[in-house]
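In what follows, a single structure is set out as structure tokens and then discussed.
Yeah, one chain of the complex is gone here, protein chain that is, but the others are all in their spots.
In order of appearance the chains are A, B and C, and numbering begins at 1 in each one.
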Amino acid sequence: MLRIGVFVCHCGSNIAATVDVKKVVEMALHEPGVVHAEDYQYMCSEAGQEKIRAAIQEKHLSGIVVCSCSPRMHENTFRNAAERAGLNPYMVEIANIREHCSWIHKDMEEATEKAVILMRAAVAKVNLNTPLQPGESRVTKRALVIGGGIAGIQTALDIADAGYPVDIVEKTPSIGGRMSQLDKTFPTLDCSACILTPKMVEANAHPNINIYTYSEVEKVSGFVGDFTVDIRKKARSVDMSKCTGCGVCQEKCPSKKTPSEFNRGLNNRSAIYTPFAQAIPNVPVIDREACIKFKTGKCGICSKVCQAGAIDYEQKDEIITEKYGAIVVATGFDMIKLDDYDEYAYSQSKDVITSLELERIMNAAGPTGGHLERLSDGKAPKEIVFIQCVGSRCADNRGKSYCSKICCMYTAKHAMLIRDKYPDVNVTVFYIDVRTPGKNFDEFYRRAVEEYGVNYIKGQVGKVIPQPDGKLLVQGADLLDNKQILKEADMVVLAAAIEPNPDVRKIATMLTASIDTNNFLTEAHAKLRPVESPTAGVFLSGVCQGPKDIPETVSQAGAAAVKAIGLLAKDKLLTNPCTAHSDELLCNGCSQCANVCPYGAITYEEKEVNDHGIREVRRIAVVNEALCQGCGACTVTCPSGAMDLKGFSNRQILAEVDAICR
Amino acid sequence: MQEIVNRAKELLADGTVKRVLGWKAGDLPYNPEPAYFEKEEDLEEFVYNGFCGANLSKYMIEASKMEGKTLVFLKPCDTYSFQQLMKEHRVDREKAYIIGVGCKGKLDIERIRRMGIKGIKSIAGANLEDEAETLTIVTLYGEKEVPYKDAMLERCHVCKGKDHMIFDEIIGESKETKDGDRFAEVERIEAMSPEEKFAFFQKELSKCIRCNACRNVCPACSCRKCVFDSNKFDSAQKANVDSFEEKMFHIIRAFHVAGRCTDCGECSRVCPQGIPLHLFNRKFIKDIDELYGEYQAGADLEERGPLTSYQLDDAEPGIVAERS
Amino acid sequence: MYKIKREDLPALFQKIAADQELYLPVSTAGQTNFGVWREEAEVDLDTLKTVKSPKDVFFPQSETLYTCYREGKKLSVEPETLKEQDFVVFGMKACDIKGVEVLDRVFLSDPIDTFYAARRDHGTIVALACHEPEETCFCKVFGVDAAHPAADVAAWMVEDTLYWKPETEKGQKLTEKLADFLEKAEDAGSETAVAEEEEKIRSIMEELPYSHLSLEGWNGDVLMEKFESPLWEELYKPCLACGTCTFVCPTCQCYDIKDYDTGQGVQRYRCWDSCMYSDFTMMAHGNNRTSQKERFRQRFMHKLVYFPANNDGMYSCVGCGRCVEKCPASLNIVKVVKAFQEKEGAKA
């Protein structure tokens, strides 16, 4: 039996106010194997750790239990403390008496009783712990960035600047992302393209950056430091090495009826196209769904007009397999679909548009050449109504429960720009709250109201009714004046909620990164590890993690890059020693464990064993500890119990069960 | 039967096989035993009749370790077990020469005894050649006639079919014996109230003497060391001291063979206490069929077992409460 | 001698059970085993052989030896109390009674097994003659008289009447207690009825296929000769290494001692073990019988050689035939004896 020490943390009053820590100490001393127990104000502090060290050395402890906060907080702290005192770090168990006890219970007696039971379970477990040694695994010094928007570009640039090769995988034909669709940016009103394009060019030209556009991640295997990724390079039908980007093919293409994705479907593009003028790479793709050559076999005009001979109808999808040490997800966002918001007449009237559509309309390269006009009749609007929170902060399940964060500011921007360029246009904004927490944000909003005379009405719009004369009747409420409002507008702009790019689910599954109910990727810790995914080696950049504006996105992109660089800078990583292993005397060699192993970590070998004097050659499972991630799927599949998991062994878990049910 | 014996002799003689694994005539009319024959003359004792219910696949685990090939006689249902064992690398196909033998339904001496027949001196009609519809049983207490079908093992009434899944050659004809619904009894129990279910199994399992016959005869229970014999889970109990242990043993045993059990019915055939152990396996099979698509263990070598595979849209565990 | 109508037996049982435990053949879910009589129990006196022998009335499949309780770091031990109340076993057959005789040799010789001894002291056995012996029976081989079992009370069921004959002091005492229920049967008709039944049983015994099995060559002196016989190599092969034969056997007496962690402490109990099991007599170094052949041999050598060697030639098989009926591989002691006879006879 081990010589166990139990350390009970007060966590100031976080634990001690609800749990009688002295009682836990007293009860611990009654547990078999426990030779030392003490409590302290803050076990995680220098002084607390020093107490642990002293006890380990003076009382010759061979295992310790710390009753404190979640192991997700300080397991490493205490493992390191134990290691410094000469104890194997895996001889430490944590009883979570804060998050799982003191913080959720009010009655001191009840909480203390539970804390004692949790302590007992941890003591029972640590009694069966064995010293474990982590192994080592190599780090592939290359990063993958999924998504080529501003987040992905910035991350890639920062990693590349640090000297590591980076691949960007972008689904669409060009990098640039949502930001390339924006006209101006708040709160400084810079032209979006003017600040984005240089970054795009820089990424394209960077010797350490390799861009795969019109490509998607198909498969991910491996683990931190050693991911293997299959990238599907979709057939572009244009040879990138030959194309000069002259654009003649697009001009001559007879199929020009496909809605332009870039312009949100407000106008059409040709079947062979580059999404926008500054696209990088400036090489078009053939949309095979729309192309006459692909549909009927006839046409082939683009091929005829291409002087470089770059058109290649035979091109096939290509799978590129590459190894990476770190992966950054920067898959960005899209606007929600407005199908469930019939009351705003989005599908009935061309003059009810989303803010992103307004961006395109106001952009000089947009469908209207930058003229603010109604899409129904081309007339200049005189009365514009903005509706905020369409699908954001939504209580029912039509929309999103969260605040999309960027709408208040871009609406102020839109309102201001319109009033600036078209002073005769009246702008009204219906809002729930105006949220402007950001540098120079509130000032910006106040300018819209005070200098530009934008009419802000606190209240929601119930209905937008298209009128026979083409006008839009907006029925709203003014909560401050407590009155109903009926307003005729020429144009209604909806600040639709943003949501993570729907493809992120697929990617999260491939990466085994966790995702929340809104499809935002979960960070390892909401405050302390905001750019890391709980999956080691996977980092989060931009809106895939939560709604953000451009400056926030760029700063997070940089942070994600630093985390990735920190990983790539290492030559070797210590692997988790809590891996599966098979007892060769019990193994049947039946292969069931290998069938469920997600990492292909189990192989079989013919081995001579000595089973209590019976010598025979048996087929036996062997676990590759570098590949095993310690999930334990194999342990339950194994009928004989040959397969067990270090750190979470059958007997350890049963001991916890027994201690809890005692 | 002579055809089988002749063929076995040939294969022994030409050196194709080193031994023959079949059945040897017993000393009572109904108790042939599984046996190895290494010499041609020993085969005089060979028998294959209605009482040869034993599934010889399990013996092939040991036979695979022996030198040279073993000629093994497998009934159609036994071939599922053999193939499942192949899938689990527990038998060596190279070490087996499989003759698929025909089957006209196997007899259950316990069933005959339950009819009140005792003091059996002879049984006529159990041989395959007889094609008998009726068994004539001479006893110390008079002669009895029993329809062959009524004396068959439960499993034969719900036979999976008379096709051999794997074989080198086939000898003998089979006769369809299926006349019942495999899941009828499971369904009957499912329809009970929790109290009735509990009482039913409590009663049945209270008979269990933990002799391990069900486990040791089971081709899916092929572990070198059973969890119930090892100290890995602190679960090594030699006796059911508490009624909990009866349940623990049978639930876990059924769980461990779930997705691998071919429903060969040996567990119920050998239980000295007549516990319908196959119900546990059938319950799992029924659930697997209903929830994850029909699956027959041992029917092929490639398909992943239902517990080592999954579908993204599998039913949630809550379905159990919803269904009942 | 006394008699009682079959239809009055339930009342008799009730009377017996009023102040003591009564064990008798009870059918549960289609199988008959000895169990404690309860009003609702399905008593089955027609089944000749219960699945398990009634040995667990005296030597239960599992029994607690003592219990340790743990409180903090303190341990306390509470020994199990010995059987203190009298009880009755009704319906045991001659072979099973012979089986108890075998167990007595083991448990009542020095050092005496106090748990067993207490049960033997307090138990009164009412035995029932074997009405219709079966083809698997071979008790005759071991000198057992199935027609007249040697017990505290011998009983015969002749048509609808149970004849009851106390034969020991214990039996006499029980009979007196049940005087209100038992009718005197000193008449010639009763004597004849019992004698005829005995005769009938004995004549059937003569006809049984195994009754004339010869045990020649099996005794305590043939240890090495039998031990080293190459026949075992052939015989054991079909054995599945289950414990059915052992657990249905009226004479198998091996047990294991195990600890059960109750969470509050430890319950130490003993339970039947089987020499067929790979962990039988497992020691720290492993097992002294590493192959199934050795384990298989052990069982038969024990019954037919080792036991007689230590017990004045008494075999520890009583010919109940349960293993013959229940072995999943249709192996049994008769086949073993016959195989030796055949092969060694041929040799000689």
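Keep this in mind: a residue touches a chain if its C-beta (ideal position, glycine included) is under 8 Å from a C-beta of that chain, and two chains touch if they have at least 3 such contacts.
Here, contacts and distances are computed from a predicted model.
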{"item": "Chain excluded from display, named as in UniProt, from \"4Fe-4S ferredoxin\", \"Cation:proton antiporter\", \"Sarcosine oxidase subunit gamma\" or \"Hydrogenase iron-sulfur subunit\"", "value": "\"Hydrogenase iron-sulfur subunit\""}
{"item": "Visible chains that the absent chain touches, using the contact criterion stated earlier", "value": "A, B, C"}
{"item": "Of B:184, B:251 or B:301, the residue in touch with the unshown chain", "value": "B:251"}
{"item": "Candidates A:243, A:531, A:596 or A:623 - the one touching the absent chain", "value": "A:596"}
{"item": "Of B:14, B:67, B:129 or B:195, the one touching the omitted chain in the full complex", "value": "B:195"}
{"item": "Option from A:72, A:463 or A:570 whose C-beta touches the chain left out", "value": "A:72"}
{"item": "Those residues of subunit C which, in the complete complex, touch the missing chain", "value": "260, 262-264, 267"}
{"item": "Subunit A residues that touch the omitted chain in the full complex", "value": "70-72, 96, 98-101, 103-107, 110-111, 113-114, 117-118, 121, 505, 508-509, 512, 514-517, 522, 534-535, 578, 596, 598, 629-633, 635-637, 645, 648, 650, 653-654, 656-658, 660-662"}
{"item": "Contacts of subunit B with the absent chain, listed as residue ranges", "value": "186, 189-190, 192, 194-202, 227, 233, 235, 241-242, 244-245, 247-248, 251-252, 254-255, 258, 280, 283-284, 287-288, 291-292, 306-308, 310-312, 314-321, 324"}
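Note that only the chains that are shown with their structure count from here on.
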{"item": "Chain pair with the higher count of C-beta pairs in contact (A-B, B-C)", "value": "B-C"}
{"item": "Centre distance in Å when subunit A and subunit C are each reduced to the mean of their C-alpha atoms", "value": "71"}
{"item": "Computed distance of Cα centres, subunit C from subunit B, in Å", "value": "30"}
{"item": "Separation of mean Cα positions, subunit B and subunit A [Å, integer]", "value": "53"}
{"item": "Multi-partner residues of subunit B (each touching 2 or more other chains)", "value": "225, 234"}
{"item": "Subunit A, residues touching no fewer than two other chains", "value": "none"}
{"item": "Touching residues on subunit C, where the partner in the complex is subunit B", "value": "28-31, 33, 48, 51-52, 61-62, 132-136, 204, 207-209, 234, 237-238, 240-244, 246-248, 256, 258, 260-261, 269, 271-274, 277-279, 324, 326, 328-331, 334-335, 338"}
{"item": "Subunit C-facing residues of subunit B, complex", "value": "26-28, 31-36, 54, 58-59, 114, 118-121, 139-141, 203-204, 206-207, 209-213, 215-217, 225, 229, 234, 236-241, 266, 269-270, 272-275"}
{"item": "Subunit C to subunit A touching residues, read off their complex", "value": "70, 72-73, 261, 263-264, 285-287, 290-291"}
